[in-house]
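Omission of a single protein chain aside, the complex is shown with its protein chains in their original locations.
Chain naming follows the written order as A, B and C, and within any one chain the residues start at number 1.
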Amino acid sequence: MTITVKFFASLREQIGQSEIEIDSAETVAQAWAKACNNAPLPSHILMAINQEYVDKNAAVKNGDEIAFFPPVTGG
Amino acid sequence: MTITVKFFASLREQIGQSEIEIDSAETVAQAWAKACNNAPLPSHILMAINQEYVDKNAAVKNGDEIAFFPPVTGG
Amino acid sequence: MSIEITSKEFNPWNSLQAYEKNLVALHGKSGAVATFVGTMRDYNDGDSVQAMFLEHYPGMTEKYLQKISDTALKRWDILDTFIIHRVGEILPGETIVLVAVWAGHRAPAFEACRFLIEELKFQAPFWKRETLSNDNGVRWVEKNTN
Partner (left out) sequence: MSIEITSKEFNPWNSLQAYEKNLVALHGKSGAVATFVGTMRDYNDGDSVQAMFLEHYPGMTEKYLQKISDTALKRWDILDTFIIHRVGEILPGETIVLVAVWAGHRAPAFEACRFLIEELKFQAPFWKRETLSNDNGVRWVEKNTN
């Protein structure tokens, strides 16, 4: 099993990828660090596990889909 | 010249007429009294002169269109 | 701005579509439309209602709706308003009233739309007479609820 890390919008463009697979992580913050070569997590970024909002300390398990994205601007 | 007095909705049905002409009146209350044989003016009734809301002491002049009606219930 | 009093059944979405076709000047300027549609229910105040008659004061009604539309256009940063109100015989499910407000942004659109329907309900000279189901007679609605 692996963990899928997704990026959207301006963050996707900055990272240069829409999806990265990592082999393990204990928290969302750790998943960010693994996927982004230990770059600091930008403060305004939103996070989700399996399409539900979470904070950076939320626990991650194998098979999870994690997403990072900027403030939303729909509607 | 005369003054036209109109009645609407349940008040029209109570009075039994939709329009009465009177020859003169100084105030809206006086126009009511003349048109309705000195019946007391019901307290919840709304009044208009020339299609603008007024109160019962508003001055009336010849040629005016006066209206009396119950609370409105449109929309 | 437009105000219409009609004794014919109308579909509010059709009316909006037709009206917007003429709003060419708002194309690209309007970012928000708030609308309210009031429809006849088949019940009121605990009773089953079969039909309704809507009386109005011709002339004063139009004047009053014009006045509240002018007020809304002055008070809020909005681009246009549109009101249609039905009169005469109405059946359950039919549209009684449509209020629509166009604006650059959503807050004034919502606020002006709510203002217009509240002012209309509590001040515009319309009166509803209900025909109750099961031969329970006819009654004038005495006042509007909040």
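One rule holds for everything that comes next: contacts are C-beta pairs under 8 Å (C-beta built on N, C-alpha and C of every residue); 3 or more make two chains touch, one makes a residue touch a chain.
It should be emphasised that the depicted structure is a prediction, and the values quoted were computed from it without experimental measurement.
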With touch defined as in the header, list the contact partners of the absent chain among those displayed. A, C
Write down which of C:Gly28, C:Gly46 or C:Gly137 is the residue touching the left-out chain. C:Gly28
Counting contacts across the full complex, list the positions on chain C that touch the omitted chain. 11-14, 16-17, 20, 27-43, 92-93, 104-107, 109-110, 113-114, 117, 145-146
Where chain A meets the chain that is not shown, the residues are 6, 8-10, 48, 51-53, 67, 69-75
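Everything below uses one rule, namely that only the chains that are shown with their structure count from here on.
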Where the centres are mean C-alpha positions, what is the separation of chain A from chain C, in Å? 48
Report the inter-chain centroid distance for chain A and chain B in whole angstrom, where each centroid is the mean of the CA atoms. 72
